[in-house]
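The other protein chains are all here in position, but one chain of the complex has been omitted.
For reference, chains read A and B in written order, and residue numbers begin at 1 within each chain.
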Amino acid sequence: MQSPVLRSNPPRPKRVALSWAVLIMIWISSLTTLQAQDTLAPNAKSLPAEGSSEKAIAEYRQMLQDENPADLYVLKGKALWDQARGPKQRALSNCDLGLGGGVFKGAWTQLPRYFEDTKSVQDLESRLLSCMQDIQGFNSGELVRSDFSNPERVNLSLLAAYVASESEGLPFKVPLSNAAELEMYRAGKKLFYYRAGTHDFSCSTCHSDDSRRIRLQDLPNLTTQAGAGFAYGSWPAYRLSTGSVWTMQQRLADCFRQQRFPKPIFASHATIALSVYMGVNANGAKAAAPGLKR
Amino acid sequence: MSDPMRIRLQSVAGVTTVKVLMSHEMESGQRRGEDGRIIPIWNIQDVSASWNGKVVMTAEWGGGISKNPFMQFAVKGTKPGDKISITWKDNRGDSRTDEVLVT
Partner (left out) sequence: MQLRFEEMMNTRRNALIKGTALSALLLESLMRAEDSFAYQQSAFDAKTVAELNKSLGLSVPLESSQISLLTPEIAENGAVVQVAATTTLANVRRWIFLVEKNPIPLVAIFNLTEDVLPSITARCKFAQTSDFIAYAQLADGRVYYNKKEVKVTLGGCGG
């Protein structure tokens, strides 16, 4: 029996060909849609209800958060702060983190900021580095050129964990009070959206929208107060996968690696600029460090 | 030189919940280093918990306990001023004791 499409008119070759072309196109597009679905949900039958994995992961994190191993590292950082160390054998006691020598409470939530004595905008790690150099005599150039496994870099992370923990629960107040800070914010924003590397990634590829994830891991939206507050405010953090505390500098270095970018220089302007961007976006949100990450 | 444990107590009606966070590498003995050789096992083997000097619990641990171990248990019949003490010993002969008072 002839199909309705072909019956009413005498079948002219062009029209027949067109009809078949349309049908085939419709069929192919349906296949493509199915394939896209398969990529997103490979085992549709065995997938848990939407949102239940997120709930399960949240429960997993909750079970560990109350007794966060990071607290052990905060204790170590506190001990280091008061210890006479380095070539000059002095303690860091009077290191000025922005609120005056040795003042911790609220110091981290106002970093990065411009410092008159170094004439530059500094984040927590770079400020600790300059204090370690100026007060204790450590060679900051050497430390910058080494890597995160260097014992004094590890100590720097412990100090950072301690200082950040003293601002836990306080709102971020990262300043944009002068030209230098403003310039760093703009540079950070530009870097955030700058696509580069073999995969043409930028920070924004992963971090500029809500509901993005890699496998079961949510990716915070760093362009919003909530996302930046959560992400920026939870580093330094204890990482379960490495059993160690990472600072934001270390997190950024790993982001660069995952984007197939070259390794960033520790405490460089580029890394600080990104922290200025995230920190300012986080303003008003409450700091949660030290955090707990997988 | 071992790092201090963090012991937190929570007492309700004479039952004290003890939460202990210990600082220890807990190398499982299953991992291989970059040279391909097994990283030797390094773990807390023996744990004991005492209440006013009396041992109320002991434990034996293997490499399957996570790094920076956490343990929680509860002691019955405690009073303010009671002392809870935790000791660990590892396979290298290191040990550590920390204690806290029930408030």
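In the analysis below, a contact is a pair of C-beta atoms (placed from the backbone, for glycine too) under 8 Å apart; a residue touches a chain by one contact, two chains touch by 3 or more.
Since we're looking at a predicted model, the values are computed, not measured.
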**Study point:** Neighbouring displayed chains - absent chain, whole complex
**Key:** A, B
Revision key, fill the gap. Touch with the missing chain holds, among A:V154, A:L182, A:L219 or A:A270, for A:L219
**Study point:** Touching residues on chain B - with respect to the absent chain
**Key:** 15, 28, 30, 45-46, 48-49, 51, 54-67, 69-77
Point to revise | Residue ranges of chain A at the interface with the undisplayed chain | key: 53, 56-57, 59-61, 63-64, 206, 213-217, 219, 237, 239-241, 243, 254-255, 258, 293-294
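Convention: only the chains that are shown with their structure count from here on.
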Revision key, fill the gap. Per the touch rule, the chain A residues reaching chain B in their complex are 67, 69, 71-72, 75-76, 243
Exercise for review: Could you pull out which chain B residues touch chain A in their complex?
Suggested key: 3-4, 6, 8, 19, 21, 23, 25, 67-68, 70
